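Here the complex is missing a single protein chain, while all its other protein chains stay put.
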Amino acid sequence: MGRAVAVIGTGQTKHGRRDDLSYPDLVRQAVKAVFEDAGITPKDVDGVVYGSMPSMMEGVAYNHFYFADALQVVGKPLLRTETCGSTGQSVAHTAIHWIASGMADIVLAVASEKENEGDAQATMMTILEPFLLVVIGGAPVAFSLQSREWMGYYHIDDDKAREAASIVSVDSHDGGLANPFAHIRVKLSKEDITSAPIITYPVRFYDVCPISDGACAVLFASEEKAKKICKKPAWVKGMGFRGEEYFIGDSNKAVWQSTIEASKEAYKQAGITNPLKELDVAEVYNPFSYQELMFLECLGLCPPGEAPDYVIKGTFSPGGELPCDPSGGVLCTNPIGAAGLIRVAEAALQVTGKAGEHQVEGAKLALSHAMGGAEQFNGITILGSEL
Amino acid sequence: MVEQKEKPRKVASMGLVPYEMALGPTWTKFFEGFKEKKILGTKCNKCGRVLVPARPFCPRCFEPMEEWVEVAQEGTIVTWSYVNYTYFGVTPDMIPVIAATIKLDGVDCAMGMSTRIGGFDIKDFDLVTKKVKVGARVKSVWRRNRQGNFRDIDYWKIIE
Partner (left out) sequence: MQKVGIVEVAQSAGTESSLSLMEFTYKPVKEVLDKVGMKRDEVDTYILASTDVFHSGMSCANAFDWDAAGAFMKPASREEGDAITAFVYGCMRIMSGEHDTALVVGLIKGSENPENDTLTSFVADPFYSRPVGIQETTAAAMQMRLYLQRYGITEEQCAKVVAKNLGNALFNPYAHIKKRVSVDDVLNSERICDPLKALECAPKSEGVCAMLLASEEKAKKLTDKPVWFKGWGSSMDTFYLGDRDLLDTQLKTAAASAYKMAGVSDPRKEIDVAEICEPYAFQELLWCEQLGFCAQGQGGKLIDSGVTQITGALPVNPSGGVLAMNPYVARGLYRVAEGALQIKGKAGEHQLDKKVNTALAHSTYGFCGQWQGVVILGS
């Protein structure tokens, strides 16, 4: 896969409701943070990749123009990548390919969202054309439909799925408490989760991500530059991305091909044959607790249909064989466009030992993942401490 | 940077942008079928799959789908969800709604999301969980005054 690429720095804003900052200032904070982390300056950067959800979400079109100064991209090339919820992963992939192609040595990847400035759900409704997929319910209904399809396909009873989803929610929220950047930082019990108001059955309030503002920046560098500049690069070991059909009923969403194939490709590139054993931590995209169960299976981390069993016995909990979302994941922090890139940043923090209170001890190999569209796209990036 | 002592100021702004999107011949024909209470699918010559809604081409084989078939009005619930919240564009009188994807008999994909289950008091959530199940059989119920759009199918009723 061309020349090796590494993450040499990450930066995040404190995610949450950020009425205190204008959108460009929010982006600037993450950019400032990543340069401080990497110890280089914007002068050293060859190009910038920016991504966010469709910028109708914040009411400004092509907002990469608006952010020219915040991104420190004046006088430099900029590419804008967008694949809905998986944007953050796709932004990382663009940056990685740019360097692997030989046309850049250092690329800044930035992704952001300021959902509280607009109506996120209204924007997401326009993903669907107005003739055929006319629907009420928005993103939560898409995920709920999928959750139930999966439960039906594998004959998993409601209670068992509910139990496993609750554990995911408890674990993720505990992660949020240990992550100073996270939006939602509350201690939840299983009872809190199962008694919360119904959003789109079976999904309840604490099974669902928040509406967040936030930005994330990641600096990528070629092998040569990374070894020169960075004490502890996080090496890109593998990538994968697949998308299914637009019409949601066309593909089986319980046996989720885009997740399965994207992860297979990433594992192949990374030389991973037993992901559950070989990975030390997984930052899985989990805006909905139930959906994480499907991801665990389709990412090949446990056998199909058995995610609830593995979750219930603690495999993916803190201290388990493969802790998932120690950062709190998307369930605690969801500035949508940035969420996929935050997973990359968190994976980098883990394998370089910089994750502070939510560090998974001795993590060397980490998976980051994001999903986009109405269950249509999946992107994965695997980072490791060794080249 | 300037320090903020009072509540942060915001500027409110609303944008309204009109679009006119072409249905194209494939979906025009599909909805003409709705006027006649017909559900039309297209069949791929290569893989043999029948897809609903009708398509101009098969997304997998990438060949034009030119064979039209009328499909059954009955099918099976692949999945469903109970929608009970509002957001911009959805008002309290529009909910609750039972969204579903339905696999019509003889069709190789499920029709997703625009389909709703109805025909009983869906505000009674206990009743909903009793009646609506993955695998339940459903049948289309058409509106009397059909316009040639997706609302022509009023709802799908559970066939006990």
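Order of writing sets the labels: A and B. Residues in every chain begin at 1.
What we mean here is this: a contact is a pair of C-beta atoms (placed from the backbone, for glycine too) under 8 Å apart; a residue touches a chain by one contact, two chains touch by 3 or more.
None of these values were measured; they are calculated from a predicted model.
Contact with the undisplayed chain is limited, among A:Ile8, A:Ala30 or A:Met53, to A:Met53.
Residue in contact with the omitted chain (choice from A:Gln29, A:Thr83 or A:Ser144): A:Thr83.
If you put the hidden chain back, the residue from A:Glu129, A:Asp158, A:Glu224 or A:Glu357 that touches it is A:Glu129. Listed by residue number, the positions of chain B touching the unshown chain are 11, 13, 15, 17-27, 56-57, 59-62, 64. Residues of chain A in touch with the missing chain: 1-2, 22, 47, 51, 53-57, 59-62, 64-69, 73-84, 90, 93-94, 97-98, 100-103, 123-124, 126-130, 240-246, 257-258, 261, 265, 372-374, 376-377.
The rule we apply is simple: only the chains that are shown with their structure count from here on.
Computed from the mean C-alpha positions, the centre of chain A lies at a distance of 28 Å from the centre of chain B.
Residues 19-20, 25, 59, 119, 121-122, 125, 128-138, 140-142, 144-146, 148-149, 151-152, 198-201, 203, 245-251, 374 of chain A touch chain B in their complex. Contacts from chain B toward chain A in the complex involve residues 1, 4, 8, 10, 13, 15, 21, 23, 27, 31, 51, 53, 59-60, 78-85, 87-90, 94-95, 97, 99-103, 109-114, 125, 129, 134-135, 149-151.
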